[in-house]
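Apart from one protein chain that is not included, each protein chain of the complex appears where it belongs.
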Amino acid sequence: MSLVVKRYIPHAVLVATAFFLAGDTLLLEKTYNDLATSGVKAISIIGSFAVLISITMLSRLHVRRIQRRRTVIESSVLLVCMWATMIWGLFRFAVQGVSPLKEFAVQQVFSGIVSPGDATIYSILAFFIAAAAYRAFRARSIEATILLGSGVIVMLGKAPIGEMIWGYFPVLTTWLTDVPNTAGVRTLILSGIIAVTALYVRIILGYERGWMGRGD
Amino acid sequence: MDVRYMYLLVMIVVSIPLLKPMGLPLGTISVETTRMYQYIDKLPSRSIIVMIADQSPAAAAECQPAMVANIQHAVNKGHRVLFYASRTDAVPFIDDAMKVVLGATSDHPNYGKLYVNLGYIPEGELGLKGLAADVFFTGRDAYGKDLRAMEFFRDLPKKDASDWGLIIYYGASSVDWVVRQITDVYGCKTAGGVAAVLVTRMYPYYPHSIIGFQTGLRGAAEYEVLVKRPGEAAAGMDAQSLSHLAIVIMIIVGNIGYYASRRKPSGGG
Amino acid sequence: MHITNVSELSVRTGYNGATIMFVVSLAIVSLGIYLTMRGVLKPKIRRLAGIDALDEMIGRATELGRPVHYTVGLGGIGNEQVIAGLSIARYVARKCAELGVRFLFTFAAPSVQPIATDLIKQAYVEAGKADTFNPDNVMWLSDRQFAFATGVMGLCLRENVAANMLLGYFAAESLIFAEAGYRVGAMQIAGTTNSYQIPFFVVTCDYTLISEELITAGAYMSGEPRQQGSILGQDYVRLIGLALMGVGAILYGVGIKTLTTWLAL
Partner (left out) sequence: MVTVETLTILAGGAMTIALFSYLWRENLAFRIAEHAYIGAAAGYGVLISAEAAWRLLEPFLKAGLWYWYVTAVIGLLYLFFFLPKYFWLYRYPTGLVLGSGIGVLLARALKTQFLEQIRVTTIVTDVNSVLVAVGVICSLFYFYATMEHRGAFRYVSRIGICFLMAAFGVSFGATVMARISLLIGRLKFLYFTDPAYYLIPVAIALLIIGIVLDRRKKEQ
C-alpha cells in the first residue's frame, strides 16, 4: 500500500501527464485541446510553488550559519533583503491589491539591488575570459588550434575594428557561422534530442527514479 | 604575473573608448539583422508582434537596446505588440522599454489598442504553449486589466498563435522552445534579439524558421541604424572593438610565449 | 447534456512525421533497453579517455592526501546531464571511499539534494566504508548561478582540492570553476552538453567529455544493462537520423526531392 502512494501513483501521474500533453501537441480535437490548455494552466500554477523550496532552503542555510556564528553579517543581510521584499510586496499585493510591478518599493529593490547585482556579477566574467585567453587558450593540438583560430576570426569579424584591419574578416566570420557552426550546432541539437528521448523513455518506463528524490 | 594586472588592462581598454569615443564606423550591416528588419517592414500594418522578454538583468545589457529599437520599428509601422516575460527578473524590462519608446506604460493612450503587456507567465515552455493555444491564457494583463475588454484582441480570427505575425525572443538562455512551440506548429516565424552567447544556436534554424536576428549589442546597433534611432547600442561599439582586439593580442602573445618556452629544452609545457 | 463542438480527431498539420517518430523512437529505445536487460543484446560502449582519467585523478588525490571535488552544476533532477553526472559521481564516490580520499560534492538545484545524499551514502556502503560518510560533504551553496560558482571557488581554494570534476549542466559560470581548479593546481575533467561552455572546458581542463559523451559516460559507468540498453536504442535512433540525412541529401542532389518533402509532412 505504502509503496503504491509513495512510488507508483506519482509515477503514474507523471506518465499520464506526459502522454496527455504529448497527445495534445500531436493531435487536433477541440475538446481535448481545450482540456489540455486548462491542464497547462493548472500545472503552471502548481509549478510556481516550487519557488518555496529554494526560499526555505536559503532561509534554513543562513539561519544555521548565523547560529554557528559563521558569516553572520552576510547571512543577516540576505535574510533581511529576502524577507523584507517578500513580506512588504505580498502585503501590498494580497491586502491592498497593488501588483508588484506597480509597487514602488519593490521596483526600487529591483533596480537598486537585483538588477545591478545580476549585471555586475556576469560582467566580471569579461575579466576572467580575458585572463583565461592569455593563460589557457593554447594551440596544443589540431583540435584546439581549429577552436582558437575560428574563435579569433569571429572575435575580429564581429567587432567593427575587424573590418578595418582586413576586409575579409567579416566574410570569413559569416562563412564560419554559416557552415561549420551550423553543422556543429545542428549536430548538438540532434544528438541532444536523441539523448533526451532515451532519458524520457527511461523515466516513463520507471528505470530512472532520480526525479523521485530518494530511494524509499 | 599577477592576474590582476590583466583585469586592470581590460578595465582600461573598455573604459577609454567609453569615455572618449573614437567613432569607428559600424561597418557592413549583417544579413541577419537586415532580414529581420525587412520582414517586420513588410508585415501588413496592425500585425501582431509578440515579444518574449527572457533577458535577465545581465543579458539586458545586450538585449534591451535591441528590444527598444524593435519596438520603435513596430511603432513606426503601426504594428501591434504583445509583451510577455518568461522569467521573473525580466518583467521590469518590458516596462522600461515601453517607457523609452512610448513614454508611458499602461497609461499610454494606445495601451490596450496597440500594446499589451501580459507580465510574467510561469513555467517557460509550458506557459508559452498555453499562450499560443489561447491568447487569453492569463485572463488579465500585468496591471490587472481584463484582456477580453481590450480592442487589441477584438478582430483576431482564431485567438491563438496563428494570428500572430512574428514572435521575437529576447534573452540568453535558449530559443529552441519558441521555434518548436510556435513556428513549427502555427507557422508564425521567429526572430531574435539575443545575447551573443546564444547566436550560434540560431543558425541551424536560420533562415527557414528564424527569419533573422540581432547579434547582441552589435545587432542592436545595426538595427538602430536601420530604424534611424541612434541610441544605447551604438555608443558601446568602440569599446567592443578595442577589447576584442586586446583579447586577440593577448591570445597571440600567450601562444608565442607558450611556443617559445616549449622550444627551450628545459622549459616545461 | 448537449455537446455542441465535437470536432474530428486528426493529426496536426505537419506533425505526421513527428507522430511516427514519436512512436518509433519510444519503441526503439524501449526495445533496446528490454533486449539488453534480457541479455539478448550486449552493447559494447566505446571507452572514453576521460573515463580512464578519473581513476588517475583519484589516485593522484590519494597520493597528495587532498580531497576530490565533484559538481553536477546548475541543473535540476530532470536534466539528463545531471542524471549522467550523478551516475559518474556514484563511481567516483565509491573509489574515493575505498581509497580514503575525501569526496566533496556540490550542486545548485535543491531537488538534487536528497538523491545525491542517498546515492553517495550508498556508494560508501558499497565500498564498505559507511562509517566514513559525512553528509556535510554533500553541499548545497545557492541556486543562484553565480553565488553557487563563487561558493564552489571558495571551497576549492579552502580545501585545496587535488581533482576538480565538473560533470553536469553548466552555463556561464564554467570558467569560474575551471579558474578555481587552476589556482590550486588540480587536475580537471569537465563535461557538459551546453555548447557554448564547451570551448572553455576544452581549453582549460585536462580532459573534456564533449556533449553526448557525458551521457554515454554516465551509462557506461553505471554498468546497468538498462542504461546501456538505452544508449543502444539511442544509437539506433541516431542511425535513422543519419540514414534519412544521407539518403535525403544524395537524392536531393540528383534531383529527387520526394524524401525532403515527406520530412515536412
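The first chain written gets the first letter, and so on, giving A, B and C; residue counts start at 1 in each chain.
What we mean here is this: contacts are C-beta pairs under 8 Å (C-beta built on N, C-alpha and C of every residue); 3 or more make two chains touch, one makes a residue touch a chain.
Predicted model, so just to flag it, every value in this text is computed and none were measured.
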Chains in view touching the one left out: A, B, C
Sole contact to the chain not displayed, among A:Leu28, A:Ala126, A:Met164 or A:Leu205: A:Ala126
Residue in contact with the excluded chain [from B:Ile40, B:Ala58 or B:Leu114]: B:Ala58
Contact set of chain C toward the excluded chain (per top definition): 14-15, 17-19, 21-22, 25, 43-46, 78, 110-111, 114, 142, 144, 146-147, 150, 154, 195-196, 198-200, 202, 210-213, 216, 231-232, 234-235, 238, 241-242, 244-246, 248-249, 251-253, 259-260, 263-264
Where the missing chain touches chain A, by residue: 5-7, 9-11, 13-26, 39-56, 58, 60, 71, 73-75, 77-86, 89-90, 93, 99-101, 104, 106, 108-127, 129, 133, 142-144, 146-155, 157-159, 175-194, 196-197, 200, 203-204, 211-214, 216
Residues of chain B (touch criterion as defined above) contacting the omitted chain: 4, 7, 10, 14-15, 18-19, 58-62, 88-89, 91, 119-123, 125-126, 129, 137-140, 144, 172, 176-177, 179-181, 183-185, 195-197, 199-200, 204, 208-209, 215-218, 232, 235-236, 239-240, 243-244, 247
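Note that only the chains that are shown with their structure count from here on.
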Central chain (by mean CA position): A
Whole-Å gap between the CA centroids of chain B and chain C: 30
Chain A-chain C separation of Cα centroids, rounded to whole Å: 16
Shared-contact residues (touching 2 or more other chains) in chain A: 25, 121-122, 129, 131, 135, 137-138, 148, 185
Two or more partner chains touched - positions in chain B: 185, 200-201
Sites on chain C touched by chain A in the complex: 3, 5-12, 15, 18-19, 22, 25-26, 29-30, 33, 77-78, 80, 83, 86, 110-111, 114-115, 117-118, 122, 140, 142-143, 146, 172, 175-176, 178-179, 182, 193, 195, 199-200, 202-204, 211-212, 215, 226-227, 230-231, 233-234, 237-238, 241
Sites on chain B touched by chain A in the complex: 3, 6-7, 9-11, 14, 24-28, 30-31, 56-61, 89, 91-92, 95, 119, 121-123, 126-127, 129-130, 133-134, 137, 142-144, 176, 185, 196, 199-201, 203-204, 215, 218, 237-238, 240-248, 250-251, 253-255, 258
Complex contact set, residues of chain C against chain B: 12, 14-15, 172, 195-196
